[in-house]
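Note that this complex is displayed minus one protein chain, with the remaining chains in position.
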Amino acid sequence: MERVPTGVKGLDKMLEGGLPSGTCILVLGGPGAGKTIFGIQYLYMGAVEYNEVGLYVSFDESPVSLRKNMECFGWNLKRLETEAKFFFLDLSPIRAFPKEIEESFVKMNLLETIKKKVQEIQPRRIVIDSLATLVVQFPNVVERRSTVINLFQTVMDVGATGLMLNELPTTYYPGRELQVEEFLAHGVIIFRSLEERLRIFKAIQIEKMRGVSHDSQLRPYTIDNNGLKVFSKENIFVPATTIPIRTTK
Amino acid sequence: MERVPTGVKGLDKMLEGGLPSGTCILVLGGPGAGKTIFGIQYLYMGAVEYNEVGLYVSFDESPVSLRKNMECFGWNLKRLETEAKFFFLDLSPIRAFPKEIEESFVKMNLLETIKKKVQEIQPRRIVIDSLATLVVQFPNVVERRSTVINLFQTVMDVGATGLMLNELPTTYYPGRELQVEEFLAHGVIIFRSLEERLRIFKAIQIEKMRGVSHDSQLRPYTIDNNGLKVFSKENIFVPATTIPIRTTK
Amino acid sequence: MERVPTGVKGLDKMLEGGLPSGTCILVLGGPGAGKTIFGIQYLYMGAVEYNEVGLYVSFDESPVSLRKNMECFGWNLKRLETEAKFFFLDLSPIRAFPKEIEESFVKMNLLETIKKKVQEIQPRRIVIDSLATLVVQFPNVVERRSTVINLFQTVMDVGATGLMLNELPTTYYPGRELQVEEFLAHGVIIFRSLEERLRIFKAIQIEKMRGVSHDSQLRPYTIDNNGLKVFSKENIFVPATTIPIRTTK
Amino acid sequence: MERVPTGVKGLDKMLEGGLPSGTCILVLGGPGAGKTIFGIQYLYMGAVEYNEVGLYVSFDESPVSLRKNMECFGWNLKRLETEAKFFFLDLSPIRAFPKEIEESFVKMNLLETIKKKVQEIQPRRIVIDSLATLVVQFPNVVERRSTVINLFQTVMDVGATGLMLNELPTTYYPGRELQVEEFLAHGVIIFRSLEERLRIFKAIQIEKMRGVSHDSQLRPYTIDNNGLKVFSKENIFVPATTIPIRTTK
Amino acid sequence: MERVPTGVKGLDKMLEGGLPSGTCILVLGGPGAGKTIFGIQYLYMGAVEYNEVGLYVSFDESPVSLRKNMECFGWNLKRLETEAKFFFLDLSPIRAFPKEIEESFVKMNLLETIKKKVQEIQPRRIVIDSLATLVVQFPNVVERRSTVINLFQTVMDVGATGLMLNELPTTYYPGRELQVEEFLAHGVIIFRSLEERLRIFKAIQIEKMRGVSHDSQLRPYTIDNNGLKVFSKENIFVPATTIPIRTTK
Partner (left out) sequence: MERVPTGVKGLDKMLEGGLPSGTCILVLGGPGAGKTIFGIQYLYMGAVEYNEVGLYVSFDESPVSLRKNMECFGWNLKRLETEAKFFFLDLSPIRAFPKEIEESFVKMNLLETIKKKVQEIQPRRIVIDSLATLVVQFPNVVERRSTVINLFQTVMDVGATGLMLNELPTTYYPGRELQVEEFLAHGVIIFRSLEERLRIFKAIQIEKMRGVSHDSQLRPYTIDNNGLKVFSKENIFVPATTIPIRTTK
């Protein structure tokens, strides 16, 4: 099966090369997990290192704000945009004025707008940020299922490999409820924030990846000036001794 | 009672020979558990080793995608299909367009379509992937019960042995809510993903198997190039010592 | 108070002789717990050892299937049926076609059908398998209460001793919600599946038994070729040492 | 404050003499906890040792069944009834036929029937078994509150001391939801079934008792041939060592 | 900021003098926690030691019953009432007959009745027992918020310092849901009943106290013949050793 490297080296090692090509991968994480950073890094590295065209569909943030937030990683999105290697589809206005437009029209239109854009620019890599802002408009579970499936189909129809960023509805814990999207996607990557003995650890987990063998253990990751970094050979370690008290003046 | 070997050797040992013939077995698991791999392996091994005709009813994935995902296990489904040993019933289009067809017609039609196909090809082995996509259309619990029962009856009417793949609604934990399907099925096999001390273990459990004695302990399993492998003589072990911390640079 | 031995020796010891005569006992358990085996064993032993007529009311499984499943225990139900010591009331068709008959008629009819059969054959032992399939039709809690009570009354009117098999809505854990049936029944026996340190233990517990003294501790049970076996002098034991890890190749 | 001994010696010690006179005490417990035994014992001891007239209002069980169940404790209720020291108000028919009578009439009538009986026989001790069967008819929380209050008032208007037996909606655990009745009653006594390390312990707890000082610790109790026995000087003890495993053949 | 001593010495130490004057403090506790005792003690001590007029608004209990319950602490409320230092506003009839009066009239009237009484007697200390009986009539969360705020305003308009007694909806545990009243009040004091290793401990906690520094640790309290006693220098201690088992005969 053909692979698409994510551009995050440790993660590509966990994936034994990269994501399976032509699929849709769900990326789950809480606030501050780095989902958006991962999404941009995936497109940026794709453009710079593999010369692949990327499309970023943004429901939650304007391109202006995104470009600015990504500057600290040294990623010059503007330049890639000028080179037609990186495209924004800015759907963020929709989230602020849902009441002013006829409801079902909005829903149809969102999917249609994405489809048209995708077919127009024929990207190799697509990021949807976030699925939650889209599906929140579909309280009916059957409709929600078919919306997600249609979106996936849109991505796969052009042979692209998509990352579907999504909000984790709870801080991740053993025993959480599974979401329908996790069953529908070809793969699921979870960015977790672990709290053990009052210390916080960030860890990445490949919950599911159809058709390719992969590392399914928790691996630590950090976010620094170069973006996400995954430590594919490390385990998550928790201190063995109970921590002594120290009073702070 | 006559037995139907699953083709997964370790599991067949746990079952003391195989599944009871002419029954419907529920297969539960989270995303990435390997339910679909197990379903295909059951039909593939049935065709290759026991010369039994198999039917795969797919609600969630197209035959094209399934064939491709199974290549990494060396399972040539196309060849079996040509030999009329393996049949796909592709119901995946239904999941994307439920609104365009009159609702109750869809529901009737799904069951009728499966029934017709089953009676036409008279398979010995049937896999439904997944029950969840079917029952999601029946929010009423009484209707849901009778749909599941009718589906089971369809399988048993031709003397086939069926695997009903189903989504586990939560990551499995002590104290989870039981599903009505677990009580209706003749047997229940659960693919679990255990998280203990930040390590992830995969384990299989036979929760229920009517009319045949079986191993009811948790047994480890892996997914490798040959598909599922169950270690029927192993227990699940968890490290005894608390893991020391190691900082990652 | 007169006693009715269940035919499961260890359980009869826990009950200091048997169930109180002329009462209705709730039997709770998860999938695979052995509720149906227990129900059949109760009637089989009653017929063979005490020459008492038994009635099995089945909502979930056909007599054909039940007879077959019980063969592995060496219980020849067919012979007992010919000797008029064992009767089936097969209500399983009802569960598959609830929509085709007028709803309230169905409900009335179920209770009436049971009543007529009970009064016709005047059994000493009655098993309802399962209460869940009946009460699922009564979402209103007041109606549910009175249905259960009427069913209990039907059993007691002929002086029979009844086992009401029922599905446990969750895997049993400390802190589960109690069901209204547990308060209405004269006694409650729970078949539990305990998961401790990734090992699974089966244990029986007499939660309630009005009017007779009884052992209220958890006792281990197994299911083998002779049916249920309860170890009335054993405690449930859990390994003291943390289990060392062993990697499986 | 005047005291009313419950007749259970250990409990009377915990209460430093008995229940506060002229109040309504809520008695909570799961199935098999012994609430009904406690209720009958309270009236029986009141009649035999203190020559006080008692009234038992039964929603759930017929007098015939109750008399029979209490025989094993050597309590001859029939004799007390002949001596006009013990009265049954049998409201159990109501629970089986709620649909046949006009709904709000039923509700009014239940309270009115109790009131009339109470004022007619002027008992010193009253037991309601159980509050749950009454309040289940009032899904509205405001109505439920006022029903409970009116019932309490009925008891206190004749200067009687009442025990309101009630079902605990969950197996008791730290963190359970409190019920409105616990705030409305003058006192709350809880019969708990503790499960620690797979051993079951029965313990009584006085959660609340207005106007009198009392022992608020958990105390063990047993049910034997003489009824309830509370060990007011004992603590609940749990084995310190982890229990070694013993395999059962 | 001016302080109002509660009259419970240990608590006043935790508050570094007393409650902030002219505020509304929420007092939360389960059944039997001693909320009512604390409310009366606050008014009694205010009258006797600081010569301040107090008003007790009772939704749940009649003045007759309250006076009687408080006798065991040696608090002669009747005398204080004659001296016009202690006033009852008895709103308890309302809870029994909510249906007989037009609903919204009742709601308006309750607030109006309290307001009129407060403005008439101009108390320095006010206790509402309990907020729960009032807010239960307002299922709508926005209405509930504004009712609570209006009640608080009524207290503060006359410069009084109010205790709002309220029912804790669960036995207190880490992770409970917070109530809107906790955010609206100027301060929150919680009476907790801790259950550790089957021993019960009572502890008081100042969760919030705007504008004044205070001790936010858990402190033990007891209820004896003199009312509430808070041990402001003690911590809650739990036995370190696992308790050995002792069988009770």
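A few notes on this one:
Which chain is which? They are A, B, C, D and E, in the order written, and residues in each are numbered from 1.
By definition in this document, a contact is a pair of C-beta atoms (placed from the backbone, for glycine too) under 8 Å apart; a residue touches a chain by one contact, two chains touch by 3 or more.
Note that the coordinates shown come from a computational prediction; the quantities given were computed from them, not determined experimentally.
Listed by label, the shown chains that the missing chain touches in the whole complex are A, E. Residue E:149 is the one among E:64, E:84 or E:149 that touches the chain missing from this view.
Residues of chain A in touch with the missing chain: 30-32, 36, 60, 68-72, 95-99, 130, 132-133, 136-137, 167-171, 173, 175-176, 193, 195, 197-200, 202, 223-225, 241-246, 248. The omitted chain makes contact with chain E at the following residues, 1, 141-143, 145-146, 149-150, 153, 174-178, 182-185, 188, 194, 196, 203, 205-213, 216-218, 220, 222, 231, 234-240.
Definition applied: only the chains that are shown with their structure count from here on.
Minimum number of contact steps separating chain A from chain E: 4. In summary, the chains found to touch both chain C and chain E are D. Rotation angle, chain B onto chain C, C-alpha superposition: 60 degrees, expressed as a multiple of 5.
Of all residue numbers that take part in the contact between chain C and chain D, under half occur on both sides, making this a different-residue interface. Measuring from the averaged C-alpha position of chain D to that of chain E gives a distance of 29 Å. Between the CA-based centres of chain B and chain E the separation comes to 58 Å, rounded to the whole angstrom. Multi-chain contact residues of chain C (touching two or more other chains): 175-176.
Chain contact topology: the protein chains form an open path, each linked only to its neighbours in the line.
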